[in-house]
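In what follows, a single structure is set out as structure tokens and then discussed.
All protein chains of the complex are present and in place, except for one that has been dropped.
In order of appearance the chains are A, B, C and D, and numbering begins at 1 in each one.
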Amino acid sequence: MKTTTRVAKVSAATCTAFTLLLTSCIYNRQSAIDPAGPQSGRIDTLWWSFFWLLGAIFLIVMVLTAMTLTRQHRGFEQEPLEALHKASEKTEARLRSVITGATIVSIVILFVLIVASTVTGKANSELQNKKNPLTIQVTGTQWWWQIEYKMGDPTRSLVTANEIHIPVGRPIQIRGASNDVIHSFWVPNLNGKRDLIPSRITTEWLEADHPGAYRGQCAEFCGLQHAHMALWVIAEPEDKFNAWLEAQLQPAASPRTPEEIKGEQVFMNHACIYCHAIEGTPAAGQSGPDLTHFGSRRGIAANTLPNTMGNLAGWILDPQTIKPGNHMATIEVSSGDLQPLLEYLESLK
Amino acid sequence: MKLTTVRNASGLAICFVVIACQRQHQDIRPSPTQLAIYGDAAKEDALRPGGPVSPQPTVNNPYNASAYDISEGQRLYNWYNCSGCHANGGGGIGPPLIKQHWIYGGEPANIFDTIVKGRPNGMPAWGGRIPEYQVWEIVAYIRSMNGEQPRSATASRADMIQPSPQTLVNRTNDQTK
Amino acid sequence: MPRIREEAVLPRRASYGWALILLAVAPLTAQIQNQPDDGQWPMAAKNYASTRYSTLGQVNRDNVTSLKLAWSFSTGTTHGNEAAPLVVSNTLYVVTPFPNDLYALDLTKPGAPMKWVYEPNPSPSSQGVACCDTVNRGAAYWNGKIIYNTLDVQTVAVDANTGKEVWRTKLGDINLGESITMAPLVAKGIVLVGNSGGEFGVRGWLCGLDAETGKIKWRAYGTGPDKDVLIGPNFKPFYAKDRGTDLGMKTWPGQAWKIGGATAWSWISYDQALDLFYYGTSNPGPWNPEQRPGDNKWGSSLFARRPETGEAIWAYQISPHDIHDYDAVNENILLDLAINGSQRKVLAHPDRDGYLYLMDRATGEVISAQTFGYVNTSEGVDLKSGLIKMNPTKQTGYNTVRDACPAPPGVKDWTPSAFSPKTGLIYIPHNNLCYESQAVQANYIAGTPFVGMNVRMYAGPGGNRGVFSAWDPVQAKTIWSINEAFPVWSGALATAGDVVFYGTMEGWFKAVDAQTGRPLWQFKTGSGIIGQPVAYKGPDGKEYIAILSGVGGWSGGVVSGGLNAVDGTGALGFLNAMSDLGKYTTKGGMLYVFSLP
Amino acid sequence: MRASQDIYPQSVDVERDVEQLRNSWRHPRGVLGWLSFTTHQAIGTRYIVTAFIMLLAGGIEALMIRTQLMRANNGYLGPERYNQIFTTHGTTMMFLFAVPVMEGMAIYLVPLMCGTRNVAFPRLNAFGYWMYLFGVLFLYWGVFTNTAPDVGWFAYPPLSGPQYTPGKSTDFWAQMITFTEVSALCVAAEIIATISKMRAPGMSLNRMPLYIWSILIQSWMIIFAMPAIVLASSYLLSDRTVGTHFVNPAEGGDPLLYQHIFWFFGHPEVYIIFIPALGFVSAIVVAHARREIVGYTAMVLAQIANGFIAFGLWVHHMFATDLPQIGEAYFTASSMMIAVTSGVQIFCWIATLWSGRPRMTTALHFVYGFIAIFVLGGLTGVMLAAVPLDLQAHDTYFVVAHFHYVLIGGALFPLFGAFYHWHPKFTGRLMNETLGRANFWVLFAGFNLTFFPMHILGLKGMPRRIYTYPPGMGWDGLNLLATVGAWIIAAGGILFIVNFLWSRKNGEVAGNNPWDADSLEWAASSPPANYNFEYLPAVTSRYPLWAPREQRGVVTGLATDRREALVTTLMDAEPHHRYILPGSSIWPLISAICVTIGFAGSVFNGWYITWGAIISGLAFIGWFWPKRPLEPAHD
Partner (left out) sequence: MTDVQTIDVGHLKAYDISNQDPLWWGQFMFVFIEGAMFAILIAAYFYTRLRMDVWPPPGDQFPHKLLPTLELIPLILSCAGTYWASEAAKKNSRGGMAGGLTLNIALAAVALWMRIVEWHSLNFNWMTDIQGSYVWAFLGLHTFDYIADLAFTAVLLLLVLIGRCGPKQRLGVHVDSIVWYFLVAIWIPIYVVIYWGPIIVETQQ
């Protein structure tokens, strides 16, 4: 069955590649040409104009090149090429003028492209002049994302990880920072990428046009687990976003069931407490992702796995097999402790 | 140091190959942790009442001389706040770790014991929480502070402001002795 | 901040604390403040006003050159001896650093033999949470009891005559990183005690204990909601920036205030007339400012409170969002000065940020704030708004900041100043240090340090690391100053003989002319001096000067802790500036008492 | 062709001269002798062979990469191994294959095309090769001891710095750079000296073949660009081994400075690789279209302009680092300028083919393939020059596709074409045309199958350098396609090897000038004698072998009893003086070994710099120590 699927996939992909470049790109949750915001929209427009224009040039050049084979010697048959190895002065002059003309045309086209590109870049930078921006600091870390909502009011500042919620239609300022090596923040459906460089703060502006979940991924090689450093940007209507924000600002839910209570104790009595923070408990470690509302997130291990209890169990027991080289300690949790721990963590909605 | 001598002696050494292999090994999938405490792994005192005894079993650091694990140790040294008290080896709240004299013994097993069990004058007991393999990585890093790891396996510096510009010169000289 | 400073400050502060406690012991205290000196030294700062001024004038600028060692006493501990000895009823009491033993020495007999010793046996593990050496800054005398704190967060009261323990109260938990190094002050029968541990992510507090029973009457936290901070309807800060509800919570991100520092690890002064006591809180934690956006109230703030209830009357945050670890814990000297023609009740607070704040102690208004050392981290204090203008190019953070002055120990750390009413000058032992730093992520693990800063300190402009200067609080300017190679980490003592005493970290105990700063006399003690000098009248009627010698503390850790100066970031960066101290002094712990022959 | 009296002037004694030339240019015997060769044919061949072995190694690594990425969550290579492999792949291809193979071709062809006997500094040439070889061995020593670099061929700090990459792997990489840069600089210097001073009389600058122009420009680019990578790799190495702070932001260093310096080298590096390839194309087009190039002057100027512009657009590798917008606009414009200068050359070739009589040999097939692929790669390059598009495409598979189109299309295809074109000169035998065409079509199909889907992958958000990807991203099918393509490329590579091996024994004997080509190398015998020409040719036109016989000339009067060549003037190539070329010597090898001890040892211990310098100094003294008898003084 798997083979069948693969065969199907192969044929689908072949079609995609060679016949339907356009349609192949319509649905994608991490795609540069499926824009969900004004920034990526403009880039998308720019891309397609480049695509058609340069594609036409490519075709013309290819046709001309092919014609050197099919129409060889037309107009030159009479000239004694083999003897002299050159054409008449007249022909040479004609060729030279054609080349000159083609060169001028290419310069003009390039000029147009430069203008188009600069105008798009300028238009994209206009977003920072829009009112009521929301500032989110994204700190790249080997190999996950720390997300901080920077409100003017410190009590409304929020720290979370690997998942950004944004209100639709509001400009978002991403302040990029890095804790260790260079990473790159990239959510293609919303905007281009921006490197996160230690010792610098880089900024990027983005905005979502319509609600949706957009995947992003680290785009600058950052070591062993560069491949497993993904994040979600979830664009929501303003009211939904505000509700989310309010919920996130609350300390972690207290454990209710006996299992959860035991799970909390397990958490506090293992190395978990050294690296992770759960607001409202003594756990305030900063080295790992903040887990205050862990249960509400889509993925674990920087979205390496979907956030399910089974995956979480695997992750806690053997993180180094799932994501070799990552910085989560391999700790020993006894079988009796594991289930309560899982229930506790998943209860942190 | 010794390794340098070996290298000098053998010129273009085939032993480079071996050394490189070992130093470069990245054990990123540690064996399951046991959290065993090597209580009797190493004695702090050379004195044995009742006359000489047969040699003590010594527990060796499985991560000795491994560049990857020393660097992991350095990361954990900061993550677990060792640096809070012992700074980058110079000490402060806790005693220095760059030194010749160890209060509770400087063998890897002693340092392991110190971390796991704690010491009465303020060293917390980390056993039961920090996984054993990470303790050994920290031990490897601490030993590297004193030049007790091959230089080819230790980092020349970290990406932060450096411990001490003036005296690092001497430290390097010491290491090359 | 508190912890760090503690080490440095120990000797003088201790004296101050002792003095305050004694004063608090009811009728006696009032007398000390207002009546001619009886030659005793009942609290670390000598009196509630914290002037460290002795009216004894036997030793004066003419005869001080013939000052001789009368006797000495070993404290048996070689960590930073920061305490001020107390002298009450012909007995001298001295508290040692950890293990915080209390010795009573009989001054009536030759050589001052030991009367008794009290050993509180604090938990040895508490040494692991003492940020900057296991110091103790002294005791306080109250109503027949010597009251002091132990490193493991306990306050004990000991019968002054017999050395028997009267009560003992546990105030906190070392497993959360708490400790106490301050000298308590007893006001109106309330023992005022604050915790240390601003470098360990503790939540700072100041407790009021019943001096007779040791029961906790109230606890005022340094952070959190108003009810925890004991801010009530009578709370009237002078400046708008300090007004509002629950600022101790709302100026912090999330729950960070719960581990936000703002301890009270240093001096307390008490004004009986206004019935207010004054103290400063330490830095907010962690030091790494990127992890705590906001003003971080009430870190690095001055508080005026009522002793019985602990209720806050006013507060003034000196360093909002303290990024340089400039705690506000330094002493507050209570003075009555003629400012611009009118007599005002003021409080002089030489802060670590380099400004000497002269404030109206009834209202909290800043009358003047001028720098008394080299400062480039800020550009002045706006007296209208009470806000300090920070220099944006010296904002510490994840990017390295270089050449920020003063360094975290400030232009002046806990090392208490003295005020002489005869000269009208404040004598300030202080530092001249700059630093470079880089924030790193601070990971909170309860009971371990919570700092997040790599620091290297070094000598400021001029190359001298210490200064001893005389400051005119009315004109707000330095009158004279003496440069010292090492930070001046001892307290100061001014006497009616127009002589000012202080010690250096090389071990010199010095006397200088109170008017001109001319060096008059010096004596080399066995170890660097970070203690607080005191003066007392012996049973023989002679004036004695006493000082503890024994280097240590934050600045002297390189010697007392055997630290390795290869790592300049050690001792929170102080090692870099002190790497040569070991060439000048060794560990010690000795009380020296001097008199004229 | 055998030397025969009849084509030369009566005034010379051809028999005697050839006999003496054979003697004085004879290779020494034995293993030691083999290690002492200094003729450019020998060294050039060694370069080419070593580089092709590196191509094979890099190709195998590429296959491993593609196999790992064949399907989502594949477990064939773990992240450690994958990172090593892709780093080694990039490093091998850029530093150990592409540049050296172009140098090797140049070393072989330039003296022949210039009409002289050897390169200007034959021993330096040998030294350069040994350094290159030791660089290869050094890196692969690391690869086989699990010490392969794993931080990308660009090795950005801080990831490549002492804190985040412990161990010696990156040191191996950085020091390998030193080896190759020494080698490349040696070659560049001697090529420039050869082209500037040793051209055949009459070969004035405006008569130089376009290939010679391209190599001259490439060599100058090496001279300008390599010092930057010397610095970048030294920054990295000294930070890693002795704790300097060049890239430590905390102490005032700057990781972005490394990027600036690296790309100040790194972008021209690409042109260093494909400008010679453009020279190949020009040579092949002229020879196989059987007509003079259209727009010689335009071609030369365009190439020179390419060389200059190449240094002005490095920042387009760094658009995502948040640089000031005004700078971005400048670098967009300069990056697009390259399209004009490259376009002019494409137009000229098409015009030449259009108006010529193309003979559809395998070499010309590769030229046509080159045009198709390179134009597409160039156009995607124009897209990447636009900042907004680059911000999306940067560090995705779109870029992977782009630069493989440019580099494989722009350098590898011409190289294969050149190999088919010059193989008869190298070996005396033609390669099999049928196999050759099969080789071309398989390569061409495999190439497009591999790399075209990557454009789409990039747009669909697949970043570079990830060792795996989750299923359901819409990447699976395209990746599988690319992997299949990669295996087809491998099949093409095997066809090439088969053809090469077959032709060595069974290829048609070529004769001096099988293609009736125009340039001087075809006047020498196939394979050329060690001394290249019995009598150095003199030149009166751009296409000397197409010139009427009465316009051809030869040089007489050079000593034949020793290795002697003619020095001519820079612009007009007037004879100036004679020049004694050094003979075979073991000293270059000894020197290279001494330098290698210093370089390789310094990775482990800084003192090796000192010891290496001392023994290298002694070796150089030995190298230059005058042997008796001293060369005669003629004046």
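Simple rule for what comes next: a contact is a pair of C-beta atoms (placed from the backbone, for glycine too) under 8 Å apart; a residue touches a chain by one contact, two chains touch by 3 or more.
The shown structure was predicted, so the numbers you read here are calculated from the model rather than taken from an experiment.
Only one of the listed residues, D:252, D:327 or D:511, touches the absent chain: D:252.
Remark: the omitted chain is touched by one listed residue; of D:231, D:304, D:529 or D:615 this is D:231.
Only one of the listed residues, C:309, C:376, C:515 or C:586, touches the absent chain: C:376. Where chain D meets the missing chain, the touching residues are 6-11, 120-121, 124, 185, 188-190, 192-194, 196-198, 201, 223-224, 226-228, 230-231, 234, 238, 242-246, 248, 251-254, 257, 260-261, 264, 538, 549-559, 564, 566-567, 569, 575-580, 613, 617, 620-621, 624, 626, 628, 630-635. Seen from chain C, the chain kept out of the figure touches residues 376, 393, 401-403, 434, 436, 456, 458.
What we mean here is this: only the chains that are shown with their structure count from here on.
Across all inter-chain contacts, the pair with the most C-beta pairs is A-D.
Each chain gets a centre from the mean of its Cα atoms; for chain C and chain D, those two points are 72 Å apart.
Taken residue by residue, chain B touches two or more other chains at 26, 28, 79-80, 159-162, 168, whereas all remaining positions touch fewer.
Chain A has residues 180, 198-199, 224, 273-275, 287, 324-325 in contact with two or more other chains.
Contact topology of the protein chains: fully connected, every pair of chains touching.
The touching residues of chain C, counted against chain D in their complex, run 399-400, 438, 454.
Against chain C, in their complex, chain D makes its touches with residues 249-252.
Listing the residues of chain B that touch chain C in their complex gives 78-81, 84-85, 87-99, 120-124, 160-168, 170-171.
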